[in-house]
Every structure is written in C-alpha cells, then in structure tokens.
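A single protein chain has been omitted from the complex, and every remaining protein chain is retained in its original position.
Let's turn to subunit A:
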Amino acid sequence: MRYSGFQVIKQALTGHKGWTPAWRDPDPQPHYDIVIIGGGGHGLATAYYLAKEFGQKRIAVLEKGWIGGGNVGRNTTIIRSNYLLDGNEPFYEFSLKLWEGLEQDFNYNAMISQRGILNLIHSDAQRDAFIRRGNAMILNGADAEMLTTEQIKARYPYLNTNDARFPIKGGLAQHRGGTVRHDAVAWGYARGADSRGVDIIQNCEVTGFKQENGRVVGVETSRGYIGAGKVGCAVAGSSSRLMSKIDMQLPMESHVLQAFVSEGLKPVMPGVVTFGAGHFYCSQSDKGGLVFGGDLDGYNSYAQRGNLPVVEDVCEGGMAIFPAFGRARLLRMWGGIMDMSMDGSPIIDRTHIDGLYFNGGWCYGGFKATPASGFCFAHLLARDEPHPTATAYRFNRFETGHMIDEKGMGNQPNLH
C-alpha cells in the first residue's frame, strides 16, 4: 500500500480497517543471492538499495532480535555532513543529499527536519580550524557558514557565552543538518525493502559461516542453515563478535556511548548545538524532550548501559553552556554499543574471504551515514567495486598508512 494524504482520509472514513502490516514476517528460504546480516539501519538500507537501485533479487536481511532494536533506535538522531577530510566529506555529503530526498524515495514519514547544526568555537585557533573545515565542506558541495557570537545569541539567547573556561567566540553552522525520527528510518527502509521482495527475517541469529574452497557459501543461524551467493555483515557494535566466528580480527573496539532525554519542554532549542570542548551536544525532539549526549564511557563494553561518572560529566558540560536546562529533569538514558575503529572512520569493503563483505566501524557517526552506507554497501555487493564516495573505507588502510583520522588521535579508539 502506498501511503498518502488520500489514504489517511480514506482510512479515516472507513474506520482505519484497511491498513496492512508494513512488512511481512517470512520464514527463511534455503538459499538467497545476497544475505545481509544485521537488521539495523545500515543493513535494511543496504537491502533496500540493492533491490531498488541495483536490481538485485532474492535478498534476505537476518536480524538476531527485532529490526531497529540496536543503534538505529539508540542514537541522538542527528544528521550532518561537516567533515574535514577528503576520504569522509564526499561520502557524508552524499548521505545528507540522500536524506533530503529519502521520505519521497521510500514513501514513509521519517520526520526529517533540517533545523541546522551549530559547532561552537572558543578560541582564535579553533576559529581557524573551523574556517578550514567549513571551506572543505563547501569545496565538496556541502553548505557551511561561520556565525558570530551575536548571530548565535539571536538564535540561542539563553546560551552562556561568557563561561570562564570556554567563552563562546562564534560557531560553524551547517543549515542543512538537522534531526530525523530515527525508528522511522529503520521502518521506512524495512517497508521499502519488503515491498520489493526482500525477506526480513527476525529472531534469526547467525551462529557461524560455511565455507567451501575458500569462499563463503552460507550462514548457520538459529533458524537453520541459509545458503548465500554473497554475505554482507552490517552489525555495528557486534562486528568483532560476528567476525570472530570466521577467525577475523578487526581494527576496532566496542565501546558504550550513553544518551539522555529530559522531560518534555515547550520549544526552546531551534536546532542542534554541539559543545565539543565540553563534550556535550543537544537538540530538542518534536515531543519536546531535550536529547543530549557526550563522550564514550571509555572502556570496552557490550553492556548497552553506561556508568554514572559519564552521566555527571555530560550534565556538567550541558550546565556550562545551557545553565537554564538545569531546571529540566532527566527522563531517561540509555547506552548503545559503538564499533569504534582505529582511526575513527568506517570500513565498507570486501574481506580476504571470497563472498564475504563487511560494513562497520561507524564509531558514533553511524546514524547520519545510514543512507549512504546502505547505498555504498549495496554498490559494493552488487558490482564488486566501491562506490566513488566510499573508496577510502578499506580494511588495508591501517596497513598502508592511509588512515582517515579526523581528530588526529591515532589508534586509540576511545578517543575518536
């Protein structure tokens, strides 16, 4: 069923009895051309673009729990393309352009809101660095604008610009950035993929890979063996866990990142503000809750929950620039497992085993990348060559020294 205003009126007049499930719940077939492991945003987007853009048939998405229950349901919903390096910026700008047309493309309301993102600066050196970043963005076809403190205060009059340690001296704005209803992204891609014949198989955990003559020919799952022409892995924080089943070590560590929502408030935050120096960023959801987050807890974790010192640290960061928010009560908080790579940038590549492809290492930037990640991974799976915007995301860059390290932190995943 195609969703439209007409359908809403028609269903309203007929008692809403005509709505059908947004996707089927099929049993696995014995063999597929392409099996995607991971029914999160990236896996579902991959299946969607494989079917829609690359004309592939007989595709399955295997999810160990329910779709959209991992990081696509655990993030802070921000989209942006404000990267500096050549390996990254074209990819993230491609992603932002896909976001801009996504709702029409997959006929689902993902509540994409280009309310703008603002990165605060506190010193002359940081201003120079952000002007450079803004120029790199513009060179790659993105938008960027340096704002003065006065321009920022006009938008955020309650912002504390006179903090003793980090006075606000301006900011880098990307007006096309914004927020998205994150669950709707998973649901929209799932519905779009399902309607094009993709089997989305939930409660189906991959327990092993089957190889013949050095080639992956299928996967063992909790719902039986499933043969596959090609297997693509897109399981984010569980990447090392999955790939260890085929004895592959990855250049990454899994870390927990916490996020927080306050009680609902009247509209107060018109856009997204990031306070990098104090490790705090914030936006307001359409329901009114302040959605905010900060740093990783900093140690390897698969627990999907964090500890209290980081809660305190994030809230202190928030109080430093938004003292008024101290009156808001914290409603809930949660943790997601980040696939933190060794240079802070992702991998979309073949593995050394034929028929096995990998997508991961998204660190805490995976949500905004969802459309381009799916598109580029689908491109790689369908054509066996990387998409032009994702040519740098190779496994071997750590061996050849072609790291994509936006922050210059080196091989310390908890610092990216």
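One rule holds for everything that comes next: a residue touches a chain if its C-beta (ideal position, glycine included) is under 8 Å from a C-beta of that chain, and two chains touch if they have at least 3 such contacts; residues count from 1.
The rule is short, and it goes like this: contacts and distances are computed from a predicted model.
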Choosing from "YlzJ-like protein", "Autoinducer 2 import system permease protein LsrC", "Sarcosine oxidase subunit delta" or "NADH-quinone oxidoreductase subunit N", the absent chain's UniProt record names it "Sarcosine oxidase subunit delta"
Of A:11, A:211 or A:300, the residue touching the omitted chain is A:300
Given A:65, A:309, A:388 or A:408, the correct residue touching the omitted chain is A:309
Omitted-chain footprint on subunit A covers residues 238, 240-241, 244, 249-254, 298-303, 307, 309, 342, 398-399, 411-414
